[in-house]
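Just one protein chain is left out here, and the rest sit where they should.
Right after this comes chain A.
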Amino acid sequence: MGPLLDGYRKFREETWPQQRARFEELAAQGQKPHTMVIACSDSRVDPQMIFSAGPGELFVVRNVANLVPPYMPDAAFHGTSAAVEFAVRVLGVGRIVVMGHALCGGIRALIEGTPDAAADFVAGWIGIAQGARAAALRCDDPVAAQEAAEQEAIRISLANLMTFPWVAEAVASGALRLRGAHFGVATGRLMVLDGATGGFTPA
């Protein structure tokens, strides 16, 4: 815990004096983030850091393997769906970015199977991207298989987003755009999904 509290003290001494006016304005007027980012819980892929975003800019969901389930209003506890609803219907964000990444442990578990010790929830959750497993099995090389599945899982999450009626409406009216991105932990490169070709190209 020591490093975190040292970090907090640094925040108090350096970031807070610089950002104080912004935080106070954000406290008084509420948040108006322009973009929602759905990213992985992985400790190496903080979207705020990767996009050098300041406070108030990004509304962020982080879950295992940056997945979005399809629209299922069945009164169960859907944390990611609730966040998407809040971002689109209350905050009116103009963009949702689903950001996957290389070396994703959640996607690896999808390809190789979930360890028995973590079978209560992880297996059920990553099952949302079951279709991405097929993409991996078409590759001979394990590195290519992992990347193919990571990319396919992003496409699945984007397709699932479109099953939410108010997402589809906002996209149709031009008020909302959906984007897919993939961050290379080793390369520091961001690849962006090209809607026309379905392939990923450097940002």
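Quick note on the criterion: a residue touches a chain if its C-beta (ideal position, glycine included) is under 8 Å from a C-beta of that chain, and two chains touch if they have at least 3 such contacts; residues count from 1.
Definition applied: contacts and distances are computed from a predicted model.
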item	value
Chain not displayed: protein name in its UniProt record ("Protocatechuate 3,4-dioxygenase, beta subunit", "Aspartyl/glutamyl-tRNA(Asn/Gln) amidotransferase subunit C", "carbonic anhydrase" or "Recombination protein RecR")	"carbonic anhydrase"
From A:58, A:107 or A:148, residue that would touch the chain that is not displayed	A:58
Positions on chain A where the hidden chain makes contact	1-12, 15-16, 18-20, 22-24, 26-28, 30-35, 41-44, 46, 48-64, 67, 69, 71, 73, 75-87, 89-90, 94-95, 97, 103, 105-106, 115, 117-118, 120-128, 179, 185-186, 188, 190, 203
